[in-house]
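Let me begin by presenting the structure, written as structure tokens, before commenting on it.
One protein chain is absent from this view; the other protein chains keep their places.
Here is chain A:
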Amino acid sequence: MEAFTTHTGRAVPLRRSNVDTDQIIPAHWLKKVTRTGFEDGLFEAWRKDPEFVLNQPERQGATVLVAGPDFGTGSSREHAVWALQNYGFKAVISSRFADIFRGNSLKNGLLTVILPQETVDGLWELTESEPDARFTVDLVERQVRAVAADGTELVADFELDDNARTRLLQGLDDISLTLREEELIAAYEATRASFKPRTLTV
């Protein structure tokens, strides 16, 4: 996984709640067997509308998505995270994320930041009036900073547990870490009840 320390870029305001993973990446894209090439499928239906925020010239190259509450609901498809990353997003800010989407994002180094809705409202207003405003998502300080043209700064601290933060900062591979516990896993297996189901006899 790619490490995440801090990122600065322009933002995209997505004023919608309950953006489900079917909207982020429609099912017909899920037939691909790779982790790349999903950028054109991101918000595919909405992007057909020339008015959609991602189609606005001032949003090209933006890397921080500021979304409404309950972002990433529905299907567990990790393709939603890959699509956001393939498109160029490095971080998503929302007041609430669906659990599976959040887990998937942190496993791939896409930083999902939870901030109160009032703060999200403030970020929306800033980027809508000043599309060039720079947003910094700083995992080291656990802080989002957005600077307006007049120099005023919107600063918001966010929470992320130390364990998840460390894994992201160092880009650690979860599987390698777990495989260090081989003895504990084997010891657990030795205690499993014999009536537990088996899919085949080996």
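Throughout what follows, a residue touches a chain if its C-beta (ideal position, glycine included) is under 8 Å from a C-beta of that chain, and two chains touch if they have at least 3 such contacts; residues count from 1.
By our rule, contacts and distances are computed from a predicted model.
Of "Protein DltD", "Cysteine desulfurase", "3-isopropylmalate dehydratase large subunit" or "ABC transporter permease", only "3-isopropylmalate dehydratase large subunit" is the UniProt protein name of the chain excluded from the display. Here one chain is not drawn; of A:86, A:108 or A:136, the residue touching it is A:108.
The chain omitted from view is touched by exactly one of A:98, A:113, A:146 or A:168, namely A:98.
Residues 15-18, 20, 22-23, 26-28, 30-35, 45, 68-70, 73-79, 81, 96, 98-100, 103-104, 107-108, 117, 161-163, 174-175, 177-179, 181, 184-185, 188-189, 192-202 of chain A touch the missing chain (whole complex, contact as defined above).
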